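Pasting a structure here, questions to come.
Excluded from the complex is one protein chain; the other protein chains are retained at their positions.
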């Protein structure tokens, strides 16, 4: 594995899940693998789980980690080729990327979409420029359109949790929110579940919230949430803003908040959420505090997902 | 020791002081104790001494340390049970705490009171929820009402400095300030001196600045500062806002700033302050730059106090 930007970077998803579960049992088994190797964690936006879990994962592999909050500790980065930089941007990615590449063996980066213009966001200019100009492997800590470390942790959690003989039924259920939220977690979950290919996958959201076909790949779309979650094994709950009416909040639809009452149709369902979750807006207290919820478990697995990815990159990119 | 939130968590204060003084002589004697153990330092508010000294202490024990400025690098945390989170808070402590507990072996946290409502502040909702929901030991790096690592360092400094045969006379002297300041350092110092029980303890402040009886426990109250410091061995100087007229600044009383002239009544007194100190407002240059002052010494001891506490917690909570 050279970079880790999307599911397409992974040759064998089950093998990567196996690796993550192996690290969960033996966190320090590769504690010398990253000796004298250094990873930079660049954040353009706040992060808690992603930052800390990746930091822990890298340390478990014996790597040195440097966190750099580019937005707060640095300055604004220019992405446009040919820009005359007489405005608010202080440094061009073409200059910053190779310098960072000289300081680090791996660069991890979180960017965030502005949700103003779809093309701008879906072009992924920042992370693509980092791949192009840094000269070192790049790991996405969430980009404008995808969140692959989250999705890998989600599949790790699903495989670890599910013990029945049938194919699991996995539902991605849109939930209400008060603000416009990126599509990246939803896109990425759809992409990974499809790439994994070992589940019956249903997506449910109000009309107008259809995700890009590039990621949903013909997954079953069921607008009716009650029908969608019927007999589900996993319900991944998440808000996103509209892809087609880009970045818009079309409805707050409070009746789409998952409750124990709704879950009667899926008595064995494990409820997932990438966190942070707005309680009693996206998900009710009664669900989050019930035995349905595996959200803490899911967040804890972020460490092992990140450790598996960093490990694969270290092994594939020896100095 | 499971948690370190107040003097009540410590079975034997003198033994803990001994341990701190032992680490001062031998900083690296337990450099393997924390191998493969990780401590998270969470800050809701700025900190210099507490943050750096705790970081140094943890490293001396071989622990991995991750600092997370929750207020700047993360988002606002909801503390109210049952809250409908459609406002400015992004994540509930019930969800954040167990995730952080899964990433760390010990969680250290600094919170700060709003000084608006006494019950809210004195309920210590944040640190109590962290203890309740994180599943790992919690260390206070200063809470709304107490600052135990500071108080332990204060007692370490007093025991280290004092060589006379009599019981030391310790004075907690209120000093003026330009802003409303929490009571936590004063509360905590009173609690620890009382729990230690080996000093004559006098508190002096203007009327209206009486601290909670829960912490002063019947210590001698002498409003007259000149009388209070008579023959004192230690004068701990600190401002706090009113506990009874909660959070209010009742007087700026500049005549209560300690000067060399006042200290003639206590020629052998060591002057202490937890820092940061506003020079020529809380304490005069002439005192801070005189041989009375042991404030640097006191701040340096923060490392050994933190190291003793982390060490006790590591030993009591083996994996």
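Chains here go by letter, A and B, matching the order in which they are written, and residues are numbered from 1 within each.
What we mean here is this: contacts are C-beta pairs under 8 Å (C-beta built on N, C-alpha and C of every residue); 3 or more make two chains touch, one makes a residue touch a chain.
Just so you know, these numbers come straight off a predicted model, no measurement behind them.
Screening A:64, A:160, A:222 or A:286 against the full complex identifies A:64 as the residue touching the chain left out. Across B:2, B:72, B:244 or B:315, the residue that sits in touch with the chain not pictured is B:72.
Summarising the interface, chain B meets the missing chain with residues 27-28, 43, 46-49, 51-53, 55-56, 59, 69, 72, 178, 275-281, 285, 288-289, 295-296, 299-300, 303.
Mapped onto chain A, contacts with the missing chain fall at residues 36, 38, 40, 64, 66, 68, 70, 72-75, 78, 82-86, 90-92, 94-96, 98-100, 102-103.
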